[in-house]
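Only a single protein chain was left out; the remaining protein chains are all shown in position.
Letters A and B mark the chains as written, and numbering starts fresh at 1 in each.
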Amino acid sequence: MFSVFRDLIRYNIEFAIGLILVGAVVIFAVLSYFSPVDPSLIYMAMPDQPPSGQYWFGTNSRGQDLFWQLSAAFRNSLIFGITVAVLSRIISITVGLLSGYVGGWVDRVLMFINDIFVAVPIFPILVLFYFVLRNNMDSFTLALIMACFGWPFDARLIRSVALGLKHREFTRHAVFAGMSTPKILLEEHLPYVMPIVFSTFMANMLWSIGLEVTLAVLGFTNLNNPTIGTVLYWAISHSAIVVGVWWWIVIPVVLIVMTFLGLFLLAVSMNEYIDPRSRLRRMGA
Amino acid sequence: MHGYFWFVGKRLLQLLAVIFCGISATFFITHLSPIDPVEQVLGRLSARSNLSPEAIAATRAALTEMYGTGQPILTQYLNFWTRLLRGDLGPSLLAFPTPSMELVTRAMPWTLGLLVTSTLFTFVIGNLLGALAGYHPENRFFQAFGLIAMGVQPIPYYIVAFILLIIFGFLWPVLPISGGFAMDVRPAMSWQFIFSILQHSILPALSLVLVGFGGWFLGMRALVSNVVNEDYVTYAGLAGVKKQTIVGGYVIRNALVPQLTALAMALGGVFSGTVITEQVFNYPGIGSLLIDGVNYGDYSLVLAVSTVSITAVALAIFIVDLLHPLLDPRVRTE
Partner (left out) sequence: MTQDILTVEGLKAYYQMNYFGVSREVRAVDDITMTVRKNEIYGIAGESSSGKTSFIKVLAAAIRPPMRVVDGSVKFNFKSGPIDVTTATPQQLDAIRWRSLSYIMQGSMSTLNPVRRIGKTFEDFAKRPLAASGTPYRERVLGHLERLKLPADVLNAYPHELSGGMRQRVTIGLATVCHPEFVIADEPTTALDVVVQKEVLGLIREIQQDMGSSVVFVTHDMSVHANMTDRVGIIYAGRLVEEGPTRQMFFAPKHPYTAHLVASLPRIGDTTQRPALEGRPPSLANPPQGCRFHPRCPLAIDKCKTEVPPLIPVANDHRSACWRWQDVAPLVKPHQAHGVMA
């Protein structure tokens, strides 16, 4: 596993760039644990100060030090993304492996449900949840709802791998040795789908953080909880660009682009590593 | 033919299931919450406007009838469906007493026009360029294109729309950044009006195209560079089949099959992109309607937009699915 990682960094420029970008953002987000100020409080500093030695990223019109504000925001958004990814991975692994291995009507029912989840647009549903729950909707509830919609794509992918594993020699051995179905799935098949799980993990984080930004920018989340999206929401509602507080918009946008590009590059390069055909292409076959 | 019949039947069943589940979900989300919708709506209404007591009473009656509060949930559910099938979800609070459905119908052409044109354009151009890029991996121009697509593709809809807004609204104000058409133009079948509509749609459409394009380009490029190595392509090359035939009939035709599936799967996401775009550019479509509805606490309007958009996305996916067997004969005999 470690040598795979080393090879990827050394020979796959996309992976290396992605790792640097994501790494920088993660370090920045971790700094929030040492923050001297509570990021949810307002008017703790002089408002509208441009970036300087004292305030590295400046301050916003709400009197918050943007450096610590953004640090907390990125921490919250990353935790949010990871929560959604972990939860939806659990669903997609369970459905994918079961559907592929058990087959028959279990497969048909699960895939029918899968297709429904693919076809129902998540955005109106999320807005509806906000509409009903208003500020009772904390980020864990939101993560839970998104996880319920973030699994079907990847479940299908895992299922297709599981279908192939079902007929392999070692599966038959395990069955004849009297291994129970959950045990076969967990101990024999799970390791084979782990690469897919890792690469879709990144893609899923991209998706959920992006949706959170979208919702927050419209004002459809708990706005007192600093996240990437709510930082933007406040900047826009204070007309930051028009007033000339450009750093309130430009710095978060640069950081967002770094995060998304980094996660995307990681997902793409890992995907390429998993798919031997695209690896061959890299070799010039 | 028989195979196609079964295929359509299966998809139709799926379409009905999706619409049924989606709309049921909207019902249960709104009705299982601890908050009483009628009182919440009335509270917001009296706080925001000075409607006459008669209007409030009428609204309360309409709302109570619609939500059927106090009745068992199953009865409420059945009532909800009967009302929905009649296309009547009650009056909108936003534009009282216009029915919500009428507002949705009025906003629909704007969204549809924006969405259909930009999606089709993005799909066609993205796939075409992606296919060429995959077929000519050494071409510098396409390599540069791939890098740009890779850079733009993962950025959320909102950021792209916002950057466009900053560029064309503040830095280089050449295009209208707000509304569906200019204020001083009367909505009529005149060239002036059509021109104004087109002019106002450029930025919203451009933001949708920019975001969607990268995905199709990169996807098609990867698919084509795989299909190029398939035996049937090599074989046709060995037989000296004309290059145009190989590219069109062998490579692109086969690579397009998974892209069509991807299109069906992407439509839901495209819809959420439109909502953002409409909000940023103040475009009079159903996305703006949804946001206004939420902000005003307009229950029936939000329900109307949700149900209509779920149905519309499901229908669009259904139509794309029906095209599938035309591209891939293997689906027909499944």
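Points worth noting:
Rule of thumb we're sticking to: a contact is a pair of C-beta atoms (placed from the backbone, for glycine too) under 8 Å apart; a residue touches a chain by one contact, two chains touch by 3 or more.
Please read these numbers as outputs of a predicted model, since none were measured by experiment.
Only one of the listed residues, B:Tyr158, B:Tyr250 or B:Tyr283, touches the absent chain: B:Tyr250. Shown as candidates are B:Ser24, B:Asn139, B:Ser190 or B:Thr234; the residue that touches the absent chain is B:Thr234. Even with one chain removed from view, chain B keeps its contact list with that chain: residues 230-232, 234-242, 245, 249-250, 253-254, 257, 327-330, 333.
In the analysis below, only the chains that are shown with their structure count from here on.
In this assembly, the C-alpha centroid of chain A lies 23 Å from the C-alpha centroid of chain B.
Per the touch definition, chain B reaches chain A in the complex via residues 14, 17-18, 21-22, 25-26, 29-30, 33, 35, 137, 150-151, 153-159, 162-163, 166, 170, 222, 225-226, 229, 264-265, 267-269, 271-272, 275-276, 279, 290-291, 294-295, 297, 302, 305-306, 309-310, 313-314, 317. For chain A in complex with chain B, the touching residues are 112, 115-116, 118-125, 127-134, 153, 206, 210-211, 213-214, 217-220, 232, 241-242, 249, 253, 256-257, 260-261, 263-265, 268, 277-278, 280-281, 285.
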